[in-house]
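Accompanying notes for the structure given below.
With one protein chain removed, the remaining protein chains of the complex are shown where they sit.
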Amino acid sequence: MATAIYNTLFRRNWTMLGAVFVGAFAFEIGYDNVMNKVWDNNNRGRQWKDIRHKYVEGGDDE
Amino acid sequence: MLARSCLRSTRAFAGLRNGAVHISKRAASSSSSGSAAESPLRLNIAAAAATTVAAGSIAWYYHLYGPTADASTPAEEGLHPTKYPWVHEQWFKSFDHQALRRGFQVYREVCASCHSLSRVPYRTLVGSVLTVDEAKALAEENEYDTEPNDQGDIEKRPGKLSDYLPAPYANDEAARFANNGALPPDLSLIVKARHGGCDYVFNLLTGYPDEPPAGAQVGEGLNFNPYFPGTGIAMARVLFDGVVEYEDGTPATTSQMAKDVTEFLNWAAEPEMDDRKRMGMKVLVVTSVLFAMSVWVKRYKWAWLKSRKIVYDPPKTNNIAPRR
Partner (left out) sequence: MGFWDTITDLVEAATPWATADAEAPAKDLPEETTADTTTKEEESTKAETETAATEEPAAEEEPAAEEEAEEEAEEEEEEEEEEEPVDPKEELEEECRNSKQCSPAKHHFDECVERVTSAESEGGAKEDCVEEFFHLAHCATQCAAPKLWSVLK
């Protein structure tokens, strides 16, 4: 297992570099998603997207 | 002024210190030269004098620097705003956008007759307070100058989303003239621009007492408000129960309106707050993980150093002759 990872990723420089870049992107996407979910959960009902549906159909209730 | 006072204190202090040294010197020399056992009276006098000088200099110093000097009376300073537990001021809480919407309604129907909000364009209202259609309709209610046409004339056109909210007066002079000489401040950054921020604005709006306290001098054309420095404010109380009718059915009490409009003004001052706090939350989580990792790595790397033991093993001295 460890040798397989070593052989595929760490052996050659360009695979290592690619793995770092791909890993960074993947981590950022995943982390952002999770933290945004945490944020939305913490501020449920307070944000514009939570109350937008009340006003978007009516349009001219102002 | 500062320089003068510094000079004053050092000079006076130096003079006093010289005097003290003189006295103590004299006391010491007299006690040592004369036979001390014979005249305890002189010793006593010396001790009493030294004590008096010490106590006096402390008292004098306290008189100069001890008591706090207030540059203004409490009335001139104004009552410090009471802290309220604003939810949107918590670290990981966004604005309550329903409240922002109510607050914008209060601003438009009450505050906007005197106060401008000149740094807020209609486009920023979209997606946080109004929908696109509402904002466009609102912008079109007002007229704005066009670019000069072929003849160089400037015509009027209905507002667009990129236009800024219209000011109630053409300029500051007109605003002063209309308000008895007092200039209603622009509210775009008012929450950032006042000590106490949201608390100050809320307290100011709701803090008008029914009548000023006995003996208080209220100038002509001014109103008594304890939270305004000097307590005389040109703005009269504007928020009364039921001045506004909220579209979402919230009872429009004075404090409810003041709370909503304060939160709205906070939004106007820092519309980026929601994004900033969300980013801040992410940064704090990542940096705390990284910090924990760095602490662990340091301990790991230093483990050999911290756990080593140095022992002095003296050589056996049996057969070795001591060196000369």
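Note that the chains take the letters A and B in the order they are written out, and that residue 1 is the start of every chain.
The definition used in the following text is that contacts are C-beta pairs under 8 Å (C-beta built on N, C-alpha and C of every residue); 3 or more make two chains touch, one makes a residue touch a chain.
These numbers were taken from a predicted model, which means no experiment stands behind them.
In the full assembly, the chain not pictured is in contact with B, by the touch criterion defined above.
Among B:55, B:193, B:216 or B:284, the one in contact with the hidden chain is B:216.
Shown as candidates are B:165, B:252 or B:265; the residue that touches the absent chain is B:252.
Of the candidate positions B:75, B:161 or B:234, contact with the hidden chain is made by B:75.
By the touch rule set out above, chain B reaches the unshown chain at residues 4-5, 7-9, 11-12, 59-60, 63-64, 69-75, 79-80, 82-85, 98-99, 203, 206-207, 209, 211, 213-217, 226, 231, 241-242, 245, 249-256, 259.
The rule we apply is simple: only the chains that are shown with their structure count from here on.
Taking each chain's centre as the average of its CA atoms, chain A and chain B sit 37 Å apart. On chain A, the positions that touch chain B within their shared complex are 31-32, 35-36, 38-39, 42-43, 45-48, 50-52, 54-56, 59-62. Of all residues in chain B, those touching chain A in their complex are 92-98, 101, 127-131, 133-134, 137-138, 247-248, 274, 278, 281-282, 285-286.
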